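Of the protein chains in this complex, all but one are displayed in their positions.
Think of it as A, B and C in the order they're written, each chain with its own count starting at 1.
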C-alpha cells in the first residue's frame, strides 16, 4: 500500500497508462529524449519550474524529492495490440527523426489487454480486450496486471495516468454512492459502471495513485473518492487542461482582475485525431461539454460581480474535422464590455497540438502523485487543479479554475512537502 | 502641500487632466453617469473590486477611504478651445444618447490654455496655447492654473492625470538629472525639456499628485522623481495599459506558469484617432515602441528559463488607419512551443476601444493617488504598476509586468492603507 | 396575368413580402432614403452597376427598363401585428437617426395576417395569423390579399420576395409532383404542404412573380415550377447569398482558377437574431445546412480535378449566440494545398450584418423579376443565381455557384432584355 512507502524516493517508478495512443506515446518519446538530454522537457513544471519564496527562486527539482526521469518505467493498456512505437507512428504527431531517437523506449512498451466496452465509446472498436464474466473479475485482472508489471520491471512503486478516450456521459446513481453498492455493482455487471470506473477501482484498491486525463467520471464517484481517502491513495482529475480551456483560464482572470464585463464567449474546436472521432458521438461530446462549460463560473463570479457577469452566453462546440489531425485548433470569440457598457471583441485562434500540450502534464502528474503518496496524502488532491479542465474538490464544492490561483495552491502544497 | 492634508477625505477633489480629448471626455461622461446610477463604473477596480482576505471578499470602497464620485470636479488643459462637450462630439467615441445624458457635466469643463510645442508632437497644431518667455514662466503659469482652479471650484485637493498625446522620444541628458540643472534648463528654454516635463514639474512643485497615461518621459526624469519623493508627492506612470499590452501581460504569465516556450511575438495595431495620427510620426512612435517592447522581458525571464525564452523575436507595429477611428484594433501572432520543442501558434485579434479601456484607469488613478497623498506616500508608486504599460520603479530596476503579480502588489498596498 | 402586361413599366409596383422582419424593414428603410437621395443604394447591382460591352460600361439603369424606386409600394404579411416601423425598432439593425428618416414609409406598412403553422417553424409563435378550414382556403385568401393590395394602393403590377423564416426540412413527396395532386393536397390539408408552399401557389396562381430569400422548398416543388412556366410567371430562389456563402463563392473560384487544391473547409456561424433562434431548431437547421453545403461541389469539380478536390472535408455549423444580434459572424478555416501537396491555411472572419447584406437583394430581385415578367419569361430564372445560396435550375441539374460566372449569366440575360 502506498501509505507504507518511505517518504524519499528509491527504486523505479512504473508509470501505467490506460490508453497508449497519441498522448501517451508522445509523453514516452519526450521523456526518453529528455532523460538523455536530447530535448528540454518543455511544458513540465516539475522539471523546469521554480518556486518564488520572497524573491528567491528555488527549482522544484531541488525543493521536493521527485522521482528522477531515469527511474521511470512506462507501461499501460490499450485496445489495440500495437507497441507504443507502432501507436506513435499511427498517431502521426512526431517527426520521423524524433521518433527514431526514442525508438528503443517506445518499442519496449507492449500494451496489456484493455478493459473496454463499446457501449461507452461508440466510435471505437477494440481488438485487444479482456474478457471475463463480471466487471469485478475485470477489476481483479487489472490489479493483477499492476502487480505483475511492477515485479517484471523491478519497480518499487507505480502511478497511473488515464490517457484513454472520453466515454459517454453516465449519470451518477445509487451504485456509485458507497463502496458496498459499487462492489456489488461490479459483481452484478451493473450498466452504470463504465470501464474507466473499473480501472479507477483497480488502481485505488491496489494502492496505486491515479490521475484522470479525460472527462470520464471514473474518479468522480463518491464510493471511490472515499476509498482513496480512507486508504491513503492520492487521486486527481479530471480532463487535462490543454488548449482552449487553458486559454480560458488564463484570459478570464485577466478580465476579472480589471473588472471588465463579459456578454458572451463562443468557442469552437476542430480536431481530427481519435479524440475527435470519439467526440463526434453525442454521448461522449456531452461528457466533454459538461467539463468545458463549467470553467468560467468560478472565475467570473456573478454573485460578487452581477454588473459584469450576470448574463454570459457561453457556448462550446467540438467538431471532428479530419484535415486537422492531432493539430487541434480552437477559435474563440469573446464579447467583453468596458466603461459605460461599451462592447469590445476578442478573437483567439489557437493552432495547437493536443498531444504536445498534454504530454508534459502526464509527466508532472505521475511525479507529483508519487510524491503525494509518499507524503500519505490520500483522496482528492485539490492542489493539482492546475492541470485539469474540471478539477475535483474534496468536498464537492465549486472548484478553482483561475490558472494563477491554481498555481499558488500548487506552490503551497509543494512547500508543505519540501525536503 | 499634500503631506499636510488629513488622512481622511473631506471636501471636493479636482481631477485635472492635461489633454481633454477622447480619453478625458469619455472618463468625464462615464463618471457623470455613474454617480447618478445611470451606468455601472465597469473597468474600475476601485468602484467594483474587492480584496480577498483569507476567502473573505471586502469591497475596496469599504476597505479604504476613497474620495466619492460625487466629490470629483473635472478640469484640464487643451490645445483647442472646445469644451469637453465639443471635444467629446469630435472624438466620436460615445453614442448620442450617452453623451446627452452627460451633457451638463461635459459642458461645464472649459479647458485652460495648454503648454504645447509642435516640435514634440509634430502631427498636431494647437490654437489654445500659453505663450511666455521661458519654460519656467510656463511652469509657473500652470501652478497658478492649479491653484486658481481649486479656489474657483471649491476644491480642497487636486490630482492630475496626463491624458494628452505622445511626444517624440527625448534622450535623457544632464539637464534631467538633478533639480538645480532642471530648473536652470527651464529658465534657459533647454530643448531637452518637453511640455510634459513642464507639467510634471508644475504638478509636483504645487504638491499635486500626478499620473502619466502616455509614454512621455515627463515623470521619468531623476530630477522630478527625487523632488516628488522629497516633498511627499505621489507620482505614477507610465502609459495606460489598455489594449494589446494588457492582453500581453495577461497571456505571457499564463505561458510562463505552464513552462511553455516562446519563439516570437508579432503585434500590429491599427487605430484612427488622434493618438494614431500622432503616432504616425516616427518620433512619437519611437516613444511608444520603447514602452510596448519592454513588457515581455520581466515576465518571460530568459535568465531563469533559457530553454524557453532565450530567443524571442518580439516586434511591435502601430499603424494609423483612419477607418478604425477610436476603435483601436490589435492583431497578435504568438509563436509558442511545447513538449519536444514542437511549435504552436496563437492569434489574437482584439477589437477594442481605446478610450473605453482607458477611462476607468483615469478614475482609479485619480482616487488612488489622492489616497496615497493622504497617507504621505511620496515619489514613485510602484504598487500602481497594474495600470501601466511601462511601470516606473523607485530604484530604476526592472518593473513587474505580470498583471496578476501587479494586482497582488496593489492589494497589499491597499491593505496597508486600510481605514 | 403577367404575360399580358406591356413590356415597358408604367404605374406603380407593389413589392409584397411574406415576413416583415429585420430584412424587409431594412430594405424598406433604405429604399425610402435612397429614393430621396439620402443614401446610396449600396449593394444593389440594378441601381449602381453597369454592363461591360467591349470595354464600354453601360449603367444597368440605362440598359434595361426597370421600375424606378419612386414607383415602389411596400407591403407584406407577418405573424405579428406590428407595423414595419415597430418591427424595425424591434429588429435593432438600424441607428435611430436612419430609422427616423424613414419613419413615414415604415409606418405606412401594416402587415396582412400571415399564413403560419408552428409545426414548420418551431421556435416562433405567431399572433397575427389567418385561420381557415383548408390550406386551399388559405391560398385563396392570399390571392385575395394580393389583389386587394394592388387595388388599394393603385398598383399596376406586383412582385413577391419571401423574407420570412426558415421552415423545417420537408421531404419532397408525391403531393408535390404535379398540380392536380398539389391542389388536392391543399384541399386535404396535406401535412407535406408547408406555409411557404401555400404562399408560392398563391403568388404564381395570381400571376405574381416571386423570389425566395430563405432555404424553404416553397418554390422548389415540381408542381409549382411547372405552373410558373406554363403561366409565364417568373420565379427565383432560393436563400439569399449573403455572408459566409457569398465569401465561399468568391474564394472557391479563385482557388479553382489557380489549380490550388482543397483538403477541407470548416465554417461556423454565430448569430443572435430571429433567424438564429429559428435555426436553433434542428429541423430548420437541416434545411439551411443542405442549402449551405452544396455550394462548393460545382465550383471545385472533383470529376475534372480529382487531384485537387477529391476529398474535401466540408463542415458547416450555425450557432445561436444572442450577444451577436443581427451582426451575424462567420469564421472559416480553409485547408488548401499547393505545389507538391504542401498544406496551407486560410482563416476568414467575417463580421457581417445579415440584413444589411440581404436588403439590396430584395430590391434587385423585385425589379428584375418585374422586368422578366414584362418580357414573358416564365418559370425558374436561372440567370438570377447570382443572388442565391442554392440556385434553382430549370432542369434540376447542378447549379452554377461561381459568383463570377453567375454574374456573366446575369449580364447576358440583361442584354437580351435591353431597351
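Here is the rule we use: a residue touches a chain if its C-beta (ideal position, glycine included) is under 8 Å from a C-beta of that chain, and two chains touch if they have at least 3 such contacts.
In this text the structure is predicted, and so the values were computed from the model without any measurement.
Student: Sort through A:349, A:390 or A:406 and give me the one touching the missing partner chain.
Tutor: The one listed residue touching the chain not shown is A:349.
Student: For the full complex, which residue in C:160, C:253 or C:379 touches the chain that was left out?
Tutor: Per the contact definition at the top, the residue touching the missing chain is C:253.
Student: Could you list which residues of chain B touch the chain missing from the display?
Tutor: That gives, for chain B, the contact residues 263-264, 266, 268, 270, 313, 315, 317, 319, 321-324, 329, 331, 333, 335, 343, 347, 349.
Student: Take the complete complex as the reference. Which residues in chain C touch the chain that isn't displayed?
Tutor: Per the touch rule, chain C residues meeting the hidden chain are 26-27, 29-30, 33, 39-45, 47-50, 57, 94, 98, 246-247, 250-251, 253-254, 257-261, 304-305, 307-308, 337-342, 344-353, 355-357, 359-360, 403-404, 407.
One rule holds for everything that comes next: only the chains that are shown with their structure count from here on.
Student: Between chain A and chain C, what distance separates the C-alpha centroids? Give it in angstrom.
Tutor: About 49 Å, centre to centre.
Student: I'd like the Å distance between the centres of chain B and chain C, where a centre is the mean of that chain's Cα atoms.
Tutor: 51
Student: Let me have the rounded angstrom distance from the C-alpha centre of chain A over to the C-alpha centre of chain B, please.
Tutor: Each chain reduced to its C-alpha mean, chain A and chain B end up 43 Å apart.
Student: Please list all residues of chain C that touch 2 or more other chains.
Tutor: Chain C, residues with two or more chain partners: 347, 349.
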